[in-house]
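I'd like to ask some things about the structure below.
Here the complex is missing a single protein chain, while all its other protein chains stay put.
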Amino acid sequence: MASTALARPSGLPRFRTRTVLKHVVLSAVAVVIAFPFYWMLSTAFKSFFEATQFPPTLFPVEFHLENFAEAWGDAPFPTFFRNTFVIAIAVTAGELATSILAAYAFARMSFKGQGVLFFILLATYMIPSEATLIPNFVLVTKVLRLSDTLQVQIIPFLASVFSVFLLRQHFRSIPNELADAAKVDGAGHLRFLWKIVLPLSVPVLVVVTLVTALGSYDAFQWPLLVTNSDAVRPIQVGMAQFRTEFGAQYHLEMAAATFVIAPVVLIFLFAQRYLIQGVARTGIRG
Amino acid sequence: MTRPAVGATRRRRIVQENILAYAFVLPAIVIILIFQFLPGFAAVYMSLFRWDIVQGPFRGLDNYVTVLTGSRAEEFWQSLSVTFTYTLITVPVEIVVSLILAYLLFQKMRGRGVYRTLYYMPYITSAIAASVIFNWLMNPNYGFFNTVLELVGIGPQRWLDEPRGIFELIGSRFGVALPDWSPFAADSQFHQSIIAGPSLALVGVAIYTIWHFIGFQVVIFLAGLGNISNEYYEAARLDGASERQLFTKITLPLLSPTTFFVATIATIGSLKAFNQIYAMTNGGPLETTKTLGYEIFHVFFQQGRIDLGAAMAVLLTVIILLFTLFQFRVAERRVHYG
Partner (left out) sequence: MRLKLAIIAAVMVVATACSGAASPAPALTSADIELSGAPIGLTLWHTQTGANAAALQAMIDRFNSTNGKGITVTLQYQGSYTQLYQKNLSAIQAGALPELAVAYESFVADYMKADVVLNLDPYVNSVKNGLTKESQADIYKSYYDTNRFAQFGNQLLSFPFTKSLFLQYNNEDILKEIGKSDPKTWDEFEATAKAATKVGADGKTTRYGWAITINASNFNGWVLSRGGQLMSADQKTVAWDQQPAIDAVTMMKRMIDAGSAYVPKGFDYQTDFGTGKATFVQESSTGRPFFVSSFKQPINWSLTNIPQKDPAKAATVQYGANIAIFKSTPEKQLASWLFVKWFADAAQTAEWAVKSSYMPVRKSAQDTDTLKNAWKTDVQGKQAFDQIGTSIPEPNVRGQQDIRTVIEDMLNAVVAGKVTDISAAVKAAGQKANQILKDNQ
């Protein structure tokens, strides 16, 4: 960032009312934004009768830990999570691989037809997923006969124009001297990519990884259309299904929502610095 | 070395590089071609046939006529109007709130990271899980929102089940009957007075959407603010500018590329809204939250009318494209570069 602070006039006491006021506003907003999470947790611990009391109790009178066990057992959550896990890893690894290679080629290689292919990428970027949803659905169900599998949830997502553009932009900024030095050393493109470019691109790669993995975890509409059996359903479809089954059991529903949200929140708290900074950086460049 | 030998080596190297490049590029290109590029055209193809579970005869532009002016026109225009209303009540609010928050957070302060993280949490929460929570918060019988309304003296509302417009609801509180005007005929099921405003259900979905996007936009604005060079501020301060003038004359204009960017992606996101509609209201009540994204799903998946769904999808694509182009054009003139 170019600047980190606006100049502060000198000679004034540390705790200005301004700062206090700012914190009040920011905290109030934080409370409002965090409240739905709190409400989810609080309901998850309540008994069914306490949860459906009106006016509701802000804090559970009793803590019913068994709600979590009951919700977990009421639907095949282990299967849903396993499916999502497998899909997310496959998609992330695959997309990274294809995007890195393609981005590198566009950024640092010259080849015939480069312009045309790049134009296709650009045009594709403009096509929203709504337009491709129906044809893809017919393609995978009628033509490829892949419906109700894990593969059908993986294959269409093995490449992303956004990732290609992002990485290409970054690869282009690798100083040419490094490329020349590598050429002098006799290193081919693959070596150069693996040994020099990638290590220099770790922040961007982390961003792409996290964004892709998160997208995979949150996937809903596509799996909804193409899966029929619990054996291959991912967690979001499983959650929606749980809601259809147990929607009136609000305490269980909130417990289930906790399962679905918790993994992402935990990973996020762990990796948040990368994610937020990366998004900010790429957001502006985008 | 003699000339021909040099040429041959170089040519071979170029060919090798070409082959290698294609090897690099092909995996991504193939996937993108099959699942993202060609389907765009396939959608147009499908929209030209009768396709009601099974493919039927060629019908030219008949499906578009049906959707735009024929038997499906009402639901199409209704869903378009819902989509636009939804965009209108989410995007400006999101931008204003996140800009203010980013501005407050921007000066060096303690706990900035904590706030930023907290604001960002909704963005990483899946739409399904979050919709379940908001549905519960807005439950007419036991929900927390109605508790708050009670505290401020307003009676319980039906929230996601309420098809009446918010202006109409507010008006009826004060005994004011609003004039009834709608482009749909009086006996049409879509006859909702425009003056009545968006339905309370749509407002409920909008509340979730704003909650979801604020943190993400705060982060982008923070980055944008960081890109404004300090010199401008220092120079202005020397000239005696007040805090407010700094904001309006320097910050806002120099932030416009960021604002424009945020507005674009927020709008496109709203135009495509589906997951939260499915999880919160399923397009109801009385189709007042049925965005075009949901309508397409309803027609092609719930009714099996692939032909009409494809036609609507093509129209939605055109709208998004036109809108993006329009935003670029208009904003380009307005955007001030440093």
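A and B are the chain letters, set down in written order, and residue numbers restart from 1 in every chain.
Going forward, a contact is a pair of C-beta atoms (placed from the backbone, for glycine too) under 8 Å apart; a residue touches a chain by one contact, two chains touch by 3 or more.
Every value quoted in this text rests on a predicted model; they were computed, and no experiment measured them.
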Residue in contact with the excluded chain [from A:K142, A:R172 or A:R191]: A:K142
Which of B:P163, B:G226 or B:G269 contacts the chain that the document leaves out: B:P163
Residues belonging to chain A that touch the chain removed from view: 48-49, 52, 74, 137-138, 141-142, 145, 147-148, 225, 228-230, 241, 244-248
Where the missing chain touches chain B, by residue: 52-54, 71, 139-142, 158, 160-164, 187, 189, 284-287, 301-304, 306
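One rule holds in what follows: only the chains that are shown with their structure count from here on.
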Centre-to-centre distance between chain B and chain A (centres being mean Cα positions), rounded to whole Å: 17
Touch list for chain A against partner chain B, complex: 1-7, 19, 22-23, 25-26, 29-30, 33-34, 36-37, 39-40, 43, 51-56, 97-99, 101-102, 104-106, 109-112, 114, 117, 120-121, 123-124, 126-139, 155-156, 158-159, 161, 164, 188-190, 214, 217-218, 220-221, 224-225, 236, 239-240, 243, 250, 253-254, 256-257, 260-261, 264-265, 268-269, 272, 276, 279-281, 283-284, 286
For the chain B and chain A complex, residues of the former touching the latter: 17-18, 20-25, 27-40, 42-43, 46, 101, 104-109, 111, 115-122, 124-130, 132-134, 136-137, 139, 141-142, 144, 146-147, 150, 211, 214-216, 219-220, 222-224, 226-230, 233-234, 237, 246, 257-258, 261, 268, 272, 274-275, 278-279, 293, 296-297, 300-301, 306, 309-310, 313-314, 316-317, 320-321, 324
